[in-house]
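With one protein chain held back, the other chains of the complex are shown just where they sit.
So that you can tell them apart, the chains are marked A, B and C in the order they are listed, and the count of residues begins at 1 in each.
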């Protein structure tokens, strides 16, 4: 069985694991107050050209999302998200469990449109009974989105302007940020994100680490006492250095982006091959998640040797599925998948 | 200014206030453990033909909704509501503030369709990642709905069957229940509600009392320790007898329904008159809230002497508004409103 | 049965009820946006000499406590309270239910000592693992306290200084504030409270109203969007004018303090009489709650005609109980209680 159903199928890049091995028996202070975390923080601040930013390492994405959002929202505020947003769909109500509504607006290819956000806010604040409705307090976007699409520099700039106009915090979920930055369609970089977002995170779990997300707090007003929140929400790893060691290793000489480019190259190869076979896509994704629409009969047979994620029935005889590439994907496996699809289509 | 914008413009029916006056200086135990509450509970159980039901008196509707829902939902469950439901729109995220997602399904004339609920549950539980999504745990319906429509006996029976099938609690918000029961289109009664719902409440605030909602817990499994929850959520009135005195007065000889019929008679008079003038309605409401669509120019002039609630812009020149009647509405005022509308339309 | 067990046994002062009757059929806007509330707010601001303060009317004390505290505390902060504080003991964990720890410090005659607060904060912030402990964010005091004692001007000034030093919000629960202000031992007034507290409330429920508490937000930074919070927590009464009408009536010509003085005069009469009989007290209370320690055998017989609240067993044969006076207490009833106690003691 060759698996393409997600981008967290393997452990960590060998260099990351090697580094954990080398440092394994060192004694360090706990809770992220060690030298490895300090260096990884410094590197990330430099990459972001944000010397004033605070960087925190958390274990997972859901945890990072609800820890940050519940820290910055007022009790009567909610967070605006695309209705396809991870917090709106796939986190078991983690944000609501901290007391805040996820205000789901209709997505546009997985993205949130600045005008839709602005219109929502205008309607909210002009309503006589606005105090009877959840006040919008933040905007959550994922980049790449859950369907693999990317925000452009212009789109994020417009969201920033909208947030400024309505007093909203802009938060970007970068669980797959590297795969976004490595895409041929990408036009943003870390310094831009650090300037446009109040906070964002650089994913590790899906990007070559065993686990870990690096949260960058750019807005100075949000920094204070944040470690209390991480501890309360269960995100403060006792052996915090495990996060520092891993991030240091992938950041120190460009490994993070190198692995990202690898995944993107294979994803584009897969996309182009499938397009060439005339296979349609649910959405046009320039990143490591591809969503082809395939005949159900074909999928039954494909499933004997290849795993994929089922997304949705498109019609009576077709289903949209997801294939992911990652830092760990072998080109030979992509080639075999392409061959098999080609073969099955021709039968 | 004659006000039609809501059904809580006045205080209480004079008989209710008179009864508060007569009992004012009596000394009673607090927190609802007095004889007035005991009698009102008994009356309501009899009206519901539900001798085993528990009855609790709370101060307001939002409070009743979030107190009940947060008491019965598991931490990982949410409540399904029409997207027009009061808890989904107009309670400042009170349910989410207790940690639970409001799962908003598209409304059908303000109502929740049993098939839509069932399909949602089917999709949820058949999804491989259902543990990553909020589990549906309860269904919230309002009757009359927020747009004045009514559930039929058949519709509620279907919802009950759906709830049984998927393990959901069925909760009915009856903030305006009397106005529903008094409608010419109504085909349900209190004993039916007590048999079909796990819990529901009979509104007082909009139905002739100063304030107060009577929550009927029909499902025995939900009764235990509920008073702890009322206290914790701020709904346990120190002078609980104020609620008992008021409900006893309106329940003891049919005053509650008499007042409800009064409001409905005037609402139907208004509806018929407006229909006769060719005015369209946003929704066809058989209860005390009427939603005509009127020309903006007319509304400007109408607003000098009559208040109404603005609902939504329908097109560039028309707006849907709400007129409410209530136990306190004077027929002469309805007549004046009709005359004025007629006059303004003819100008 | 003559009841002395609490100070919320009766309804409202007749003038208050009369005023509700007079205004009953007026039509007003809801949710506290009416003229009665506006006038009552103005009066209270004037009495407090705090023209900039915001005043909100809520239904009950528990509700006011958790609504305010959960609005102002950061998610990782708790509130310091005496271990006898109402929020620490008798609100079914309402504050914790909003996510915040009540940090209970040992009381000193029901009061919180500024030095104990300061020492707690000093220890917290000097601890290496302070991020692993709940950060103190506010101080909650009741005046009069739950055992009837009073804070002096000096004590509150010291608490203010302590709060300033450690960045804490000072919140005063005045559910029985009138009974405190009317005490012969009192040395504070409303303008002082408005200057020393970030927020406090003037109780209505126990002080001559049917129900209602008037929250005064003195600290400008805490005012913003507070009405959202009241709505979310179920404290925004649809017919908000009921609160305005009642507070206006008791505030407009000194009725509030007149009723308070009445209760205190009778409480002092009772206290002096019991002291004269050699009865000891659990605590020396200068307000409307008195806590004599009585022989159990006597209490059995007293209980046939008089109700009291049981506080705690003091030894095998004695129990501390509570007698409350209030605006509604009749002097003849106090005289009868004194006579009966005298008679039973001499048997």
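Note that a contact is a pair of C-beta atoms (placed from the backbone, for glycine too) under 8 Å apart; a residue touches a chain by one contact, two chains touch by 3 or more.
Keep in mind that what you see is a predicted model, and the values were worked out from it rather than measured.
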item: Residue touching the undisplayed chain, where the options are C:40, C:58, C:97 or C:251; value: C:97
item: From B:76, B:120 or B:281, residue that would touch the chain that is not displayed; value: B:76
item: Contact partner of the left-out chain, one of A:30, A:167, A:220 or A:303; value: A:30
item: Residue of A:239, A:313 or A:343 touching the missing chain in the full complex; value: A:239
item: Positions on chain C where the hidden chain makes contact; value: 75-76, 78, 89-93, 96-102, 128-129, 131-135, 309-310
item: Chain not shown, touching residues in chain A; value: 1-3, 6, 8-12, 14, 17, 20-21, 23-28, 30, 59-63, 66-67, 91-94, 97-98, 205-206, 210-211, 228-229, 231-239, 242, 328
item: Absent chain, residues of chain B that touch it; value: 31, 70-71, 74-76, 98-99, 131-132, 135, 225, 227-229, 231-232, 236
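The rule is short, and it goes like this: only the chains that are shown with their structure count from here on.
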item: Chain pair with the greatest number of C-beta contact pairs; value: B-C
item: Copy pair chain A, chain B: interface residue numbering same or different (half cut); value: same
item: Chain A and chain C, separation of their C-alpha mean positions in angstrom; value: 50
item: Rounded Å distance between chain B and chain C, as computed from the means of their C-alpha atoms; value: 34
item: Geometric centre distance via CA averages, chain B-chain A, whole Å; value: 42
item: Chain A, residues touching no fewer than two other chains; value: 75-76, 98-99, 131-132, 135
